[in-house]
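Okay, structure first, notes after.
A protein chain is absent from this complex, but the other protein chains hold their places.
By letter and in written order, the chains are A, B and C; residue numbering begins at 1 in each of them.
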Amino acid sequence: MSRIPVAVLGATGVVGQRFVRRLADHPMFEIAALTASDRSAGKTYREACEWRLDGEPYGGLGDRVLLPSEPEKAACAVAFSALDSGPAKDIEPAFAAAGVHVFSNAATYRMDLDVPLLVPEVNPGHLALLPTQRQRRGWKGSILTNPNCTTTVLVMALAPLHEAFGVETVLMTSMQAVSGAGYPGVASLDIMGNVLPHIRNEEEKVEVETGRLLGQVENGLAVSDPMTVSALCWRVPVLEGHSESVSVKLKGDPTPDQVREVLAAWKPLPQQLGLPSAPAVAVRVHTAENRPQVRRDVEMDGGMSVHVGRVRPCPVLGIKFALLGHNTERGAAGGSILNAELAVARKAICS
Amino acid sequence: MSRIPVAVLGATGVVGQRFVRRLADHPMFEIAALTASDRSAGKTYREACEWRLDGEPYGGLGDRVLLPSEPEKAACAVAFSALDSGPAKDIEPAFAAAGVHVFSNAATYRMDLDVPLLVPEVNPGHLALLPTQRQRRGWKGSILTNPNCTTTVLVMALAPLHEAFGVETVLMTSMQAVSGAGYPGVASLDIMGNVLPHIRNEEEKVEVETGRLLGQVENGLAVSDPMTVSALCWRVPVLEGHSESVSVKLKGDPTPDQVREVLAAWKPLPQQLGLPSAPAVAVRVHTAENRPQVRRDVEMDGGMSVHVGRVRPCPVLGIKFALLGHNTERGAAGGSILNAELAVARKAICS
Amino acid sequence: MSRIPVAVLGATGVVGQRFVRRLADHPMFEIAALTASDRSAGKTYREACEWRLDGEPYGGLGDRVLLPSEPEKAACAVAFSALDSGPAKDIEPAFAAAGVHVFSNAATYRMDLDVPLLVPEVNPGHLALLPTQRQRRGWKGSILTNPNCTTTVLVMALAPLHEAFGVETVLMTSMQAVSGAGYPGVASLDIMGNVLPHIRNEEEKVEVETGRLLGQVENGLAVSDPMTVSALCWRVPVLEGHSESVSVKLKGDPTPDQVREVLAAWKPLPQQLGLPSAPAVAVRVHTAENRPQVRRDVEMDGGMSVHVGRVRPCPVLGIKFALLGHNTERGAAGGSILNAELAVARKAICS
Partner (left out) sequence: MSRIPVAVLGATGVVGQRFVRRLADHPMFEIAALTASDRSAGKTYREACEWRLDGEPYGGLGDRVLLPSEPEKAACAVAFSALDSGPAKDIEPAFAAAGVHVFSNAATYRMDLDVPLLVPEVNPGHLALLPTQRQRRGWKGSILTNPNCTTTVLVMALAPLHEAFGVETVLMTSMQAVSGAGYPGVASLDIMGNVLPHIRNEEEKVEVETGRLLGQVENGLAVSDPMTVSALCWRVPVLEGHSESVSVKLKGDPTPDQVREVLAAWKPLPQQLGLPSAPAVAVRVHTAENRPQVRRDVEMDGGMSVHVGRVRPCPVLGIKFALLGHNTERGAAGGSILNAELAVARKAICS
């Protein structure tokens, strides 16, 4: 099969760079266009951006000239959007209207009821929103989104528990990496030797997205599952990876052993299909009493699996555990690419 | 009034040093003896210990010769114990039997029903356990303990809410400083750029001590108040100060404003009595959306107040907030000295 | 004596805040005006700036209305300038022309031969440049500068050695704190767990300022002493305080003991005069083999002394040692205020 040409919208930022690195040698997609803001368009990728990742600088595309983020300049079958929420508002619909399938990391359209908010292991069925979206909006293309990074990590652990038992209540304190704020992001004077008790809009996103991710499609629209979710989001001096301290009330009050078994046995659709970016194991269950640890575990599986440890009884909600996942891979670029792989494999796009 | 002569048991460690620094210029107490393990006894304080705190090294007592931790060598009216739980087991009762009032930072006797587990702002009435203790054990002296550092910070915020409304349920994730593990304690290879999901025995202590602190004395023995407490304890790369992410169910479901008012208006006994180590304000209520922050706020009031911020509705338990306190001052040396000040002021000892 | 009214130019930044905190309770100066950029002028100090220091927020002046940085609006006998180099170019001469004595932390006029580049312990005689400056420029007031923070720390240790022996050659690698870059300054993604090998223009400043500081006044103009200085400047993940790894060739090749004696015995003019901001001891000489340490030692003496340790033979230049000083106190706000104290005490201004 020849590879599908794709554009990366907003290629110069931290998430854009991760898109480029992941797509540089992808079996299904091939980078045809890199776009940037007007300030950078026309420059080469090397001139316009300071590469901040390990591995081959610029994914080997340092000489590629950046295009403006306009569909007539950068139209491809598929686009990955690393745009901020503001610019995404107009740019992403313009591409969708032009027939492009936009896989977006921006928050702008996440909660629209005809836009898939998608984690392939969790709610692949939400691809079924696309016909409604195209019909309602008159687009030939589409917009598909991945959730907030903190939500993504959380629902990866909750989904198998929701399937097996039913999630009623979730209380989660996050300890989030500085990379979640982009670059330059968090000032070193603010975070070195410190923790910060507030991340703007973060708790609100987690509380509303979780039920949506674990919910259903009815009459072509997304319907959240009823559950109570409380998020308390903190920033900690960690480079990559969000740790989450989770308590959960499950129907039937399973034991920690039952919870561990369900998590370890989970083999959802992307793993069944063998999608290129799907980790072999979606949820890695740790038994060592002091694991998972973000610095030591988060890069495993290319950052695409999540890690659960210390599953134990919670006096308040029944079960508590430590959870860990990669915010800029699984929670951003990698998650979005996996969404596209799923959409192609399920013939929801490009079929 | 002449100052009461005191001993510091285990003066060379991190908590012992804080005892010495706080007592070096104390209006009520005067250091008469410093004790150490057999390995160090006979050396001067300067020889035996590497001073790790700011301010005058060795509290000006660098030339003092360390005594063995034996009551016949180091008897005083009052002793402050920075001993580890193991050595405390035999040494503290030996001093109590010899007539010394031992204010202990060790966990060994905390949960005995005739031993005050004391935070002066929270449960000063638990001094009423002392007659039972002396009678049961035949001691002329006594043992009084302060709780685990994480519990201490937590109950400082819960006590006024328990008085005003009644605490039913508490779910708390802690982000604890490395100083809580003593010296050398946490290896830099383990904690730099990392968070650790486990601190041995910590969750268990918080879950059992909290109800005890908020409880009563009945028939001369401690009776815990019934409440459900779940603690999830993590280590973070912070030097001093424990941050706590707290959700709480209060009777009558007060609003965040009502909670803030109660916290801000609280003026418990140590503040009424003007005890020397009592902070002017027991709970500092922050309104800035990104405060309190451990590195910036924890040293205020000599580390003796606790800090509450971001009081807001919790979808699960009703109220959630950010909490912060100093683990080695309020949660250890300072807390223990304040206990002694209360006991003297209330004529429970040395009257 | 009534206190001299002073203005703080650029009061909202990190250095401006340190000026305000140091001047809030100063025996010689009294804050009469706080200025800011046009964007902030007209707002209160509290509205316009996020206070980032310990101690009383806004130095108690949170309600003070910020003035524009114009001499007709904010004229005082003395001004402390925390302006950036760009704005300082026009604003500082405007104040000087209006009769204000401007003590500047900006690099703009440091190397002009009629502008004192001043560290009171090192070259108090450079106040003798002021008559030339006023005559040449036709100003009633004046501009006096303090050197780059890295230079300041270095010359504090070199000055007594230059007096006693003569400094011929200096090779210095700095490990500089993030606060030196202002706020937000260094991104946490750049510096956490990292060191950076470059600080723009820093090496050039140290190499040219050092000889100037240790030089003379001849015919009313500054003349640098001949010496060879090489600086290699790095950024490290430290909040406050610059560490310097120094090798030096001294005339007559003194021993490490002789060097330590000279440093310990040094009592320069500010200490003789007892200036309010002068530390009791200008250079603290450490003998412990693993001191000075920036986090543990830099706040001593309000950050106004420097620390020397590990004086030992250098196979290349003769003597090597570890050096440490506070970049935003001694190297910025505190240094500038000490300059003003010296100028007043020596009746070079305001007499």
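To be clear about the criterion, a contact is a pair of C-beta atoms (placed from the backbone, for glycine too) under 8 Å apart; a residue touches a chain by one contact, two chains touch by 3 or more.
If you're wondering where the values come from, they're calculated on a predicted model, not measured in any experiment.
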Touching residue (missing chain; options C:Pro116, C:Gly215 or C:Gly309): C:Gly309
Residue touching the undisplayed chain, where the options are C:Gly193, C:Gly274 or C:Gly302: C:Gly193
Hidden-chain contact residue, picked from the options A:Met192, A:Val311 or A:Ala333: A:Met192
Absent chain, residues of subunit C that touch it: 169-171, 173, 175, 192-198, 207, 228-230, 232, 234, 236-239, 243, 245, 247, 289-296, 309-310, 314-317, 320, 322
Touching residues on subunit B - with respect to the absent chain: 52, 178-179, 183-193, 237, 239
Hidden partner chain, residues of subunit A it touches: 52, 54, 192-193, 296, 299-300
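Heads up, the rule we're going with is that only the chains that are shown with their structure count from here on.
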Type of subunit A:subunit C copy interface by residue overlap (half), same or different: same
Whole-Å gap separating subunit A and subunit B, where each centre is the average of the chain's CA atoms: 43
CA centroid of subunit B to CA centroid of subunit C, Å: 42
Shared interface positions of subunit B, touching two or more other chains: 192-193, 296
